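Apart from one protein chain that is not included, each protein chain of the complex appears where it belongs.
On to subunit A.
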Amino acid sequence: MKVLVPVKRVLDYNVKPRVKADGTGVDLANVKMSMNPFDEIAVEEAIRLKDKGVTEIVVVSIGEQKSQETLRTALAMGADRAILVVSETKVEPLGVAKILAKIVEEEKPDLVILGKQAIDDDNNQTGQMLAGLLNWGQGTFASKVEIADGSVNVTREVDGGAETDTLKLPAIITTDLRLNEPRYASLPNIMKAKSKPMAQKTPADFGVDVTPRLTTLKVVEPAKRSAGIKVADVDALVGKLKEMGVAK
């Protein structure tokens, strides 16, 4: 059984995003970049499924040359080989999904596991789009994955609780936080990852037009909160809560 895991290089989740003064976006120069946290969970899940019939994990990233680092991280965690689709300009989820659909045609995986969203653009679209393009089942926001015979049971984080769906294989899964806790790559595995195969492609190789459909007109900082008041004791706090109508 083969699993495809797409990963994205994003601003590290511990770094505070700074909006550029010219309003064109968020400043990514000289800041720490890492694998999107939800994608780490996707890689981890694929590795854990190796005990349950998964024989090969292919990781793919669509982005700038530096995404090689992200793919090497995935290889160091335990993926077997990597495909980098180089685009120095931003590719939107729809374009990413179209490229992934072509890679799926070539690689014929039984499962594609993706992060539910990237923490930069927060779109939460790619997995569902890919499932639509391939006409596959989709188990989004997964907190538990169980492979069965020709199908997969996916427990999903839904508003107010959990829902389990059974999907016919091949299928798409997108990961939520509770699915697992990703491992750190060990030093020997980081060394080993350097010799694992990494293919390079471009969107044109797949005949996919990745011209953006959305134009970003401007990016601004959200309205700032200013520090309020400090109260001296609980009675003063209760008084404030009463004023606000929160307490009776």
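Here is the rule we go by: contacts are C-beta pairs under 8 Å (C-beta built on N, C-alpha and C of every residue); 3 or more make two chains touch, one makes a residue touch a chain; residues count from 1.
The rule is short, and it goes like this: contacts and distances are computed from a predicted model.
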Practice task
Have a look at "Autoinducer 2 import system permease protein LsrC", "Dihydropteroate synthase", "Sugar ABC transporter ATP-binding protein" or "Electron transfer flavoprotein subunit alpha" and point out the UniProt protein name belonging to the hidden chain.
Solution key: "Electron transfer flavoprotein subunit alpha"
Handout entry: Contact footprint on subunit A, counting only the chain that is left out
Key = 11, 13-14, 16-17, 19, 25-26, 37-38, 92-94, 97, 119-133, 135-141, 153, 156-168, 171, 177-178, 212-222, 225, 227-231, 233-238, 240-241, 244, 246-247
